[in-house]
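Some notes on the structure that comes next.
As you look at this complex, bear in mind that one protein chain is not there, while each of the others sits in place.
We call the chains A and B, going by the order they appear; numbering starts again at 1 in every chain.
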Amino acid sequence: MATSAVSHAGHASAIHVEKSGIWSWITTVDHKRIGILYGASAFLFFLIGGIEALLLRIQLGSPENTFLSAEAYNQLFTMHGTTMIFLGVMPLSAMFFNYFIPLLLGARDVAFPRLNAFSFWVFLFGGLFLNVSFLFNAAPNAGWFGYANLTSKQYSPGLNVDFWVIGLQILGVSSLAAAVNFFTTVVNMRAKGMKLMRMPMFVWMSFITQILLLLAFPVITVALILLMFDRLFGTMFFTASLGGDPLLWQHLFWIFGHPEVYILILPAFGIVSEILPVFARKPLFGYAAMVFSGAFIAFLGFGVWSHHMFATGMGPIADTVFSLATMLIAVPTGVKIFNWIGTVAGGSLQFRTPLYFSLGFIAMFIIGGLSGVMHASPPADLQQTDTYFVVAHFHYVLFGGSIFALTAGAYYWWPKMFGRMLSEKLGKVHFWLMFVGFNLTFFPMHFVGLHGMPRRVYTYPAGLGFETMNQIETAGSMVLAIAFLVFIYNIIQTARKPADAPADPWNGATLEWSIPSPPQEFNFAEEPVVHSRDPLWETKRERGGKLPEPARVSGAGIHLPNPSYWPILAALGVGSVFVSIMLVHTLGPIAIAAAVLFFFFCVFKWAFEPAG
Amino acid sequence: MDSHAAHAPEAQGLDPHEKSHPGPGVYIKIGVVLFVLTALEVAAYEVAHRPGSLGTLLQPILVPVLLLLSAAKFALVAMYYMHLKQDSKLFSGLFVFPLIIAAVVIVSLIALFIYHYSYQRGML
Partner (left out) sequence: MTTELSLSDHAHALHPPTSTGLDNRKVAIWTFIGSECLFFASLISTYLVYKGRDTKGPTPDEILQIPLVTFGTALLLFSSLFVVIALNGAQTGNRKRLLFWLGMTIVCGMFFVGMQVYEFQHFVHEGLKLQTNLFGASFYTLTGFHGTHVTIGVIWLITVFITALRGKLPPERALNLEMAALYWHFVDVVWIVIFPVVYLMK
């Protein structure tokens, strides 16, 4: 691979030799490498979150268990939720944004390659920072939505909540920077002829996700600032005795939090919408309806946040409005589900692993969607809220939905990213273990929830009828763990095989399959021109057969941005600014000033770095 | 080495999608209007807080008057100084759509809290 590039390029002015070594990864601005960095670190965090979940399940495997203390349980369930959302599903989606948005658009990189690297490093530092809290036995312990006034200094005097607040602030910087970048990329970096309504559905759903990120994250930023001021500087935003109102936290949190759940699911919708047509051998059913239902879901997502707060007693009018708006979201969501079914129906289905996971996604997401509509109704919600029924619901949409789709995407795009096909046999074992394990773990939660088992409580007394169901759930979680061990085994086995994946193993419809697997640094030797929604299918049809295997070329003369170490240093600056704020009472304001100066210094060096 | 030479093709004047920006004359006129509107805001405030028939008349409509004046200033700066009037419609969308969501958030939060408190006190 590397040798062929060198031999072609001896005489060229700008050659692209495969760079290697750790420094090349630290300074990389290549969207594909950054995508792999996102994927690798997010998968590690995902495994940590999974181990946390296993510990929780072991504790709940029998009544009045003493495997975990109440305090340890609180830390673990808080970190499980926070990790899976911010360090698992979001960055795993970001891996696909990074690697595949430019490829699907026919672009050579994202709009701002260095900003892209910056986003990744900030994310990594934020994730590490959150997990470092375990070393101080001070992991966040107030739940992933950190309700006031449990998070106040009075009730949470330790560093736990500070770690959570600061960690989320750091991750917010990463998400916002990435969102600006990908938004601009989709607006401006499309191949010739790729009008908005010709963009692949994954790009569309990712694009809508960026808009949600841009509009939702500033709200949580402000909420976290207020909480930080309460904890560090003695304000009373959420202290009822001094006039503050803990309810404001809930409002601000869910104004962010509800769009956030669409941030978690829309990329998954996009991935499945790419996979189903390819394995059904027919175009996506109802393309325009898919685009507009996605946009409508996102728009409505800003008007339903209070359905998370029916139990606070907002009053009948507010309850009614938010209930109706929430039920309305079922309509565009249903449109999407019918379109997926319409895509599969009558197709000549190729039963490969990505299709398995995609079909699993549709089935599981329908269950999660339906239980979601159930607690859109305030009287039903009052019975279900804070019970395991809700836990069952959101695992059906986030695990049964997002994780199934992300796994489908991993199997689908693995050959493109690494030049090797994952084993089909192990992939199907992985699927069935995950499918069975998932349903064993989470389906019984519907019942224990409706029987009244509260969530976020570290144990339960014997004799309430929860035992058997909880044992099944714990057993199911072990099956899930085995499923992911099979996946890891598959990855290791695949890494040992020769990199011989063809450019287009699935008979794909989109541009990424027109270039070698893995792509060269510059992606496209010639900038592609697009005439339809399924450009590659169209080209193949016109040629009356398969495309020739694309040659590896030197890419002489194609300009690529230089590697830079300023993104990682600036990311370090962001991290130190926030950490110095957290420790202001120990280190003093001088530390903040120093950190801000360091950050500004990095930004200046970055801004004035020669581009050539 | 002049690393920025490559920016030349996308310079302002060569951008086919954007009409040219107005000159200082227009900016100064808008500046005068902005100044007058600000003066009106403060004047409205002063009059409404002074005893007298005009004050009593203005007091109840002070908030909507101030909001209108503020909206007018906001629109003038956005349209003329931020060039939304001449520049691509995309930029207007990028500003106006978040502004709508922002307004919805502010208004509904205020309404929700007013409603919540009156409901809890049994006033509804």
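Here is the rule we use: contacts are C-beta pairs under 8 Å (C-beta built on N, C-alpha and C of every residue); 3 or more make two chains touch, one makes a residue touch a chain.
Since the structure is predicted, the reported quantities are computational estimates derived from the model, not experimental observations.
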Candidates A:I26, A:V187, A:L426 or A:A525 - the one touching the absent chain: A:V187
Omitted-chain contact residue, chosen from A:Y38, A:F112, A:F125 or A:W340: A:F112
Touching residues on chain A - with respect to the absent chain: 13-14, 111-112, 176, 179-181, 183-184, 187-190, 194, 214-219, 221-223, 225-226, 229, 233-237, 242-245, 248, 252, 255, 527, 557-559, 600, 604, 607, 611-612
Sites on chain B contacted by the missing partner chain, in the whole complex: 1, 3-13, 15-18, 21, 23-24, 27-28, 30-31, 34-35, 38, 41-42, 44-46, 62-63, 66-67, 69-70, 73-74, 77-78, 80-82, 88, 90-91, 94-95, 97-99, 101-103, 105-106, 109-110, 113
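In the analysis below, only the chains that are shown with their structure count from here on.
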Geometric centre distance via CA averages, chain B-chain A, whole Å: 35
Partner chain A, residues of chain B touching it in the complex: 1, 3-4, 6, 90, 98, 101, 104-105, 109, 112-113, 115-116, 119-120, 124
Complex contact set, residues of chain A against chain B: 187, 214-215, 219, 245, 247-248, 251, 255, 302-303, 306, 313-315, 317-318, 610-612
